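The complex appears here without one of its protein chains, the remainder shown in place.
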Amino acid sequence: MITAGIDVGAKMIKVVIVKDNKIVARSINPTGFEPVETAEKTLGEAIKQAGITRKDVNKIFTTGAGRKAIPFADNNVTEVTADAKGTSYLFPSVRTIVDIGAEEARGISSDASGKVLDFSKNDKCAAGAGAFVESMSRALEVTVPLLIEISHKSTKEAPINATCAVFAESEVVSLIHSKIEKADIAHAVHDAIASRVSSMVRRIPIEKDVALIGGVANNTAIVEAMKKHLGVEIKVPEKPEYVSALGAALLAAA
Amino acid sequence: MTTEFYRWTENSWHSPDIDWHKAQTVTCGIDVGSVSSQAVIMVDDKIYAFCNTRTGSNSPDSAKKALSISLNDTGMKQEDIQYIVGTGYGRVNIPMAGKAITEIACHARGANYMGGPRVKTILDMGGQDLKGIHCDERGKVTQFLMNDKCAAGTGRGMEVMAELLQVPIVDVGKMSLDVKEEPEPVSSTCVIFAKSEAIGLLRSGWTKNQVLAAYCSAMAHRVVGLLERIGIEKEFVITGGIAKNIGVVSRIEKELKIKAMPLSPDPQIAGGLGAALFARDLLLKSRKAA
Amino acid sequence: MGAIEKFQEVLATRHQYAQDWKKKHNGKVIGWLCSYSPVEIMYASGMLPVRILGSHEVQDVTDRYLFPTVCPFSRDALAQGLKGRYNYLDGITMARTCSHVQGTYDNWKNYVPTPFKYYIWQPNHVQSPRAIPLMVREYKGFIAALEKFTGKKITDEALNKAIELYNKNRRLMKQVYEFRKQEVPPITGAECMEMVVASQLMDLAEHNKLLEELLKELPNRKLDRNHGLRLMMIGSEMDDIVFVRMMEELGCTVVIDEHCTGSRYFWDEVKLEKDPLTDIAARYVNRWVCPAVSAEFKPRFDRVLEHAKNWKVQGALVYQQKFCDPHEFDIPHLIKMFKENNIPTLVLEFDVTIPFGQFRTRIEAFLEMLELELV
Partner (left out) sequence: MTTGTKYKTAPLKCWQKGKELRLEAYRDLATGHEQGKLLVLGCAATPYGMLAGLGDFVFLAGEPYGASVAADPPVSIPAMETYEAKGYARDMCGYMRNFLGTMFQDKYYFTGGPFPKFDFAWSVRHCPAGHPKWHQIVSEYQGIPMNYIDDETMLAIDGDQEARIEYVAGQYLDSIEWMEKITKRKYDDEKGIEAMRNYFINEALWGEINLLNGAIPAPIDIKSMFALMPISMLRRHEKVAIEFLTELRDELKDRIGSNIAAVPNERYRMCMLTPPPWSFLKVFRYLENFGVVFVGTYVYLINSGEVKFLYDEGKVVPATPPEKRPGWKTMKNREDLCRTVARWRAEHPFQSHLDTRKKEYVIMFKHWKANAYLLLINRGCVPMTTSMYDFQRDLNKQGIPTAMFEGNFADCRDIDETGVLDRLETFLEGQGIQKIQEI
């Protein structure tokens, strides 16, 4: 059985192909304005990578914000369900999943089979997600990788009080004015996100093990800060941005 | 690196007719805003030169840059300026300024200079703030109101949208008016969520222009809401960068059913101009005292 | 150490202070949540009453318990309990007033390990003639519960002593407030705030001594600062001293306040008319009213205006805790009243932490607006 999962994210489209319960290909592209075309293209790339043809794919499931827009999919599942499934495949011991994407963060509590027991999402403000890091990197005039790197070198706490991503940008500027080290500001940025995400995740029971997935899980500074805020160890899979797509592919095979 | 669509054109100007060497006073106002920085140089009570440039991540540098651009080709040097007042978000960090005054007082003063003593209500739409200001015939603030909770409806919000749609920000207004039908105004008040909403509109087949129209309408509506709380007088002007966005301005005028009085040379320099005027007052006062 | 420094020290080390007090007096400490909590009765039971306040740090522990539109003051207070900072408390009490603090109390009761808990059913129709008789009976219930918990009788004598102590404290603080009427006030708004907040955290016997010292010092006290414009602060709960200090550095002095951590809390004395319990009950029914329990603007507004005039304020900072609906109702009407009396106002909304840059601009612009001539 060969199935594909397509995660149509706010920022990136990700495809995972699963063959007999094994991952055989992954591909990713920016979503852009033509998600259908991008999805088609990304799927094509994955198919090529897997060394199969489109006809070999038995079923395609989509997930993500744009999941309903893909006409060639057989079905769609929500990100929450896909996250839980994908994570339980990678880490069967995980009971709490935190997914931080470009614009949305989620907390999911699940059982061993990857069934969702409860979840919470950020409703009101987008301040606690990947886009926040990006706008902060712009305010600090450093790239995201550099922002992460210097964040680890921070020695002092600096506060970011505004919750709004846009306002926080100017707070960052005022921190620069107060001659606070860039490293400390970078650290504060990550801390602020982790604090907001933890606050939201705490609405569901936090049970061990805890996993962090989504594109932002690549950000080691966020991972550190999340550990501190939740007070637990956190597992991060390799290529965390693909977990939702993986979940969708696994669900298609079920 | 892709094109930065949010970048509006930086501009500068200086008067070919004024000879500053003979002047009684040469003063300058520097407005380091969250998004843009301006320097305005006044020779006696006339605008001699100004410039408009993007704020960097550090205000002393931004101030220095603005000042040096405005001095370009004038033959004037920083030492020739007798008094400098700083204003705007970075006002406390402008090393060459003798005093810092808030942008609220400066915008009122600058608008009063450009629009004349009739100006009663000023709407300043800048990078991060929306301000409704009332002033008297001398340009002194009598009341003001600012948005706080949300950055939606500000210049930065518009930049995020321009970048998303890959439309140069200077064209946003024009394009937003070039539509026959427009979708419902974008409902989300959050800049970041508004962005997702806009993506949704695009995906469901609306054109860029129509999406821009929806966003401009939404912004105009929010601004009018704020203005209503403070009250609007007929003699009203718009300052700040968004004053250059015809899409937002014309929609505000339509909702209010009043036309904003024109401001020349440039509504975006109101803050810097006000600061330069205060600088002149301070200079004259100190001379008198001496 | 001067009195003011001592207040500052108590504020900074409030938890240590309470724990030291416990050890020293081999006593118990009771926390209270709304300024309607009858401190006299708590004191008479031999316990140290301390007000539960937040710490103004970003926190991420309360969202699980209180919805984010509960006022930041209430959330910040609950956070302290959840973080274990008040684990030394022997008891907690709350007077029935605003539903936001009520949320804090309810959750505290369930999730913070404080042994003694008592909810005082404060009548909220304070204008009704039925309120005082009920208040007396409610206090009897509170007293009975306290007696059972401490194993100590609360005698009329103890109540009288507590009344005397608190009345004296109120009188002395009002005398300090009198000094703020001077053209150049010898004490800043932030310092006064420290004084009042300290009175809610300290043993009053000690606080009163400090006040007496302070009153001796004030006639000769000279502050090396620009006192600037005279402002009033009016609003809901407010103990963000860092903010007030920042504000006063911009060229103004808060000369009078009307809020729950300031004058509204302590202004009214217990009038000695009947028996101590009835007198205390009458105080909490008739006291300077908080909008959370009043459906009439007038009684509060009249007093606010009188304060504003007596202290010759030039402008008023009207603020609220974000989402504080009781006060939000009053604000448009308060502004109108000030306007009719030619007192300009600035409205601010407070959160647990404050974005200083934005607030600073507003205050400076407000001060610039008040200055007759800017230059």
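For reference, chains read A, B and C in written order, and residue numbers begin at 1 within each chain.
Please note the rule applied: a residue touches a chain if its C-beta (ideal position, glycine included) is under 8 Å from a C-beta of that chain, and two chains touch if they have at least 3 such contacts.
These numbers come from a predicted model, not from an experiment.
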*Contact list for the unshown chain, restricted to visible chains*: A, B, C
_Among C:49, C:291, C:315 or C:355, residue touching the chain not depicted_ = C:291
_Can you say which of C:212, C:249, C:328 or C:371 touches the chain missing from this structure?_
C:328
*Taking the full complex into account, find the residue in A:56, A:74 or A:118 that is in contact with the omitted chain.*
A:118
*Absent-chain contact - pick from A:6, A:77 or A:168*: A:77
*Based on the whole complex, identify which of C:7, C:43 or C:65 touches the chain you can't see.*
C:65
*asked:* Could you pull out which residues of chain B are in touch with the chain that's been left out?
replied: 187-188, 200, 225, 228-229
_Under the stated touch rule, tell me which residues of chain A contact the chain that is not displayed._
77-81, 115-121, 123-124, 203, 205
*Touching the hidden chain in the full complex, which residues of chain C are there? Just list them.*
63-67, 69-70, 96-100, 102-103, 106-107, 110, 118-121, 123-125, 128-131, 133-134, 137-138, 140-142, 145, 291-293, 295-297, 322-323, 325-326, 328-329, 331-333, 335
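Just so it is clear, only the chains that are shown with their structure count from here on.
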*Is the way these chains touch best called a line, a ring, a star, complete, or other?*
complete
_How many angstrom lie between the centres of chain B and chain C, each centre taken as the mean Cα position?_
42
_Cα-centroid distance, chain A relative to chain C, in whole angstrom_ = 45
*Please work out the Cα centroid separation of chain A and chain B, and write it as a whole number of Å.*
38
_I need the residues of chain B touching at least two other chains; which ones are they?_
89, 149
*Give the residues of chain C that touch two or more other chains, as numbers and ranges in rising order.*
357-358
*asked:* Looking at the complex, which residues from chain B come into contact with chain C?
replied: 89, 101-105, 129, 140-144, 146, 148-149, 278, 281-282, 285
*For the complex, which residues does chain C have touching chain B?*
344, 349, 357-358, 361-362, 364-366, 368-369, 374-375
*asked:* Under the definition above, what is the set of chain B residues touching chain A in their complex?
replied: 34, 56-59, 89-90, 92-93, 128, 149-151, 154, 156-157, 160, 190-193, 195-196, 199, 202-203
